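Reviewing the structure listed below.
So, chain A:
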Amino acid sequence: MSKDNQSITKKQFMKELWRFKNGSISRRQFLGVTGLGVATSVLAGAMPALIPRKAWSASDIGDRVVLATWPNYHDPANFEKFTEVTGAHVQVNVFGSNEEMLAKLQAGGSGWDVFVPTNYTITTYVGEDLIEPLELSKIPNYAAEAFDPRFSDAGSVDGTVYAVPKNWGTTGYVVNNKHTDGRKLTSWKDFWDISMNEFTGRTMVHDYQLTTIGNALKYFGYSFNSVDPAELADAEKLLLEVKPHLFAINSDYQPPLRNGDAWMSMCWTGDGKQLNTDIPEMEYVLGVEGGEIWSDYFAVPRGAEHPDAGYALIDFMLDPAVNAKEVLAHGYPVADSRTNDLLPKELLEDPILYPAQELLDALEFGAAATLTDPNRAELLARFKAA
Partner candidate 1 sequence: MKSSLVHRLLLLPATMWLLVMLVLPLLVVIIFSFGDRGPAGGYVPGFSLDQYANLPARFTAFKNTMILAPAGTLAALLIAYPLAYYLAVKANPNIKTVLLVMIIVPFWTSILIRTYAWIYILGGQGIPKMLEFFGVEGVRLINTPYSVLIGIIYGYLPLMVFPIYVSLEKLDKRLLEASQDLGASPIRTFRNVTLPLSIPGIATGCMLVFILLMGEFLIPALLGGGKVFFIGNALVDLFLQSRNWAYGSAVATTLVIVMLLTVSIYMKLMMRGSNIREEVSLL
Partner candidate 2 sequence: MRVSSKDSVVSFQNVWKRYGEVIAASNLNLDVQSGEFLSFLGPSGCGKTTTLRMIAGFDQPSEGDVILKGKRVNGVPAFKRPVNMVFQHYALFPHLNVADNVAYGLKQRSPRPPSKEIESRVSESLELVQLAGYQNRRIWEMSGGQQQRVALARALINKPEVLLLDEPLAALDRKLRREMQIELQNLQRNVGITFILVTHDQEEALSMSDRVCIMREGEIIQVGSPRELYDNPLNRYIADFIGKSNFFDGVVQKSSANDLEIRLNNGAQIVAANSRQHNTYASAAPVTISIRPEQLMLSRRVSQLPDEKAIVINAAVRNRIFLGEHTEYLLYNEQFGEFLALSPRQNEIGEPPFEVNEDIHISWNQEATLVLNHD
């Protein structure tokens, strides 16, 4: 991607399109939301290059493993390596939201062997009996003591391990400082205020209730996880007020930020890192009021068709050498000290991946009740339909 933030080149366009075809658009891109994530995975399956080739060393785990995950969240080279080693081809299904993942599993017959739930969803999966307790003996690369418990706790429910940590991250916003006249934005209040003024028509918010409502709540200093009707009413008022000033309500924020249509967007760590690397004026900001910190996990759904391959894939990805490559590719930190030991020092000191402690302290993990709260769900739907 060009650093000068100028027009998109033909090559870039083709690359975007290719990414799109592979279903690897920014995390929670609403293609997922519209239920078309599945369609893109079908599309990927239709592409000759991705059709599983005959394994040269076909092992007993079968010839394929189906992974449900988020876009822009893997190093494709690692998948190729996995296929080379095990003979199993990795078929990737990309999703737009946790709600959608849940809906798909509830509907049954998902066909997944491994999926990547976020911390606050795991109790719901356990409650609905949609997730297998993990046989840790099949994941030798998982060493519980190597992981920061803040990011691995949510994987266990009542002492049973259901999921092992993949990556963690924060939800802040990215702002193009070229347009702020030297002003430094530091808070969610700044985010919402400038959106309604100097940045009118230039701001994007996620098409995701957890973060969009959560960060609107932060404007008033409420909890990111609030389900209090009065507080939600305040958040809704703010959102409706901002709506006419928004560029888009869309979780696929990288392309408009890159081509200059949008100047600011709610943003996850990895996207922030990717944007900042390519366009230095793009600054990743964590609001001083707080916001979200999250952790994603690998888990095995009930009724997986290729459980052995699933376990093999999880184990492979947790190999510190492989995991380190993943981090370098997508820019999301890991909680695994063994992996961190392999990462370059600059990365470990990067303020985007590893923000200052006082900023981190203000963040909250999303709660299961926040995600499933019907009022919050309806609030976002109303906001979008307004």
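Selection criteria: all candidates are chains of the complex that A comes from, given by their letters.
Annotations for the structure displayed:
Here is the rule we go by: a residue touches a chain if its C-beta (ideal position, glycine included) is under 8 Å from a C-beta of that chain, and two chains touch if they have at least 3 such contacts; residues count from 1.
All values reported here derive from a predicted model rather than from experimental measurement.
Of the numbered candidates 1 or 2, 1 is the chain that chain A touches in this complex. Contacts from chain A toward candidate 1 in the complex involve residues 7-8, 13, 16-17, 20-21, 30-31, 33-36, 39-40, 43, 97, 99-100, 103, 106, 124, 128, 201, 204, 207, 209, 243, 246-250, 255-256, 259-261, 372, 374, 377-378, 380-382, 384-386.
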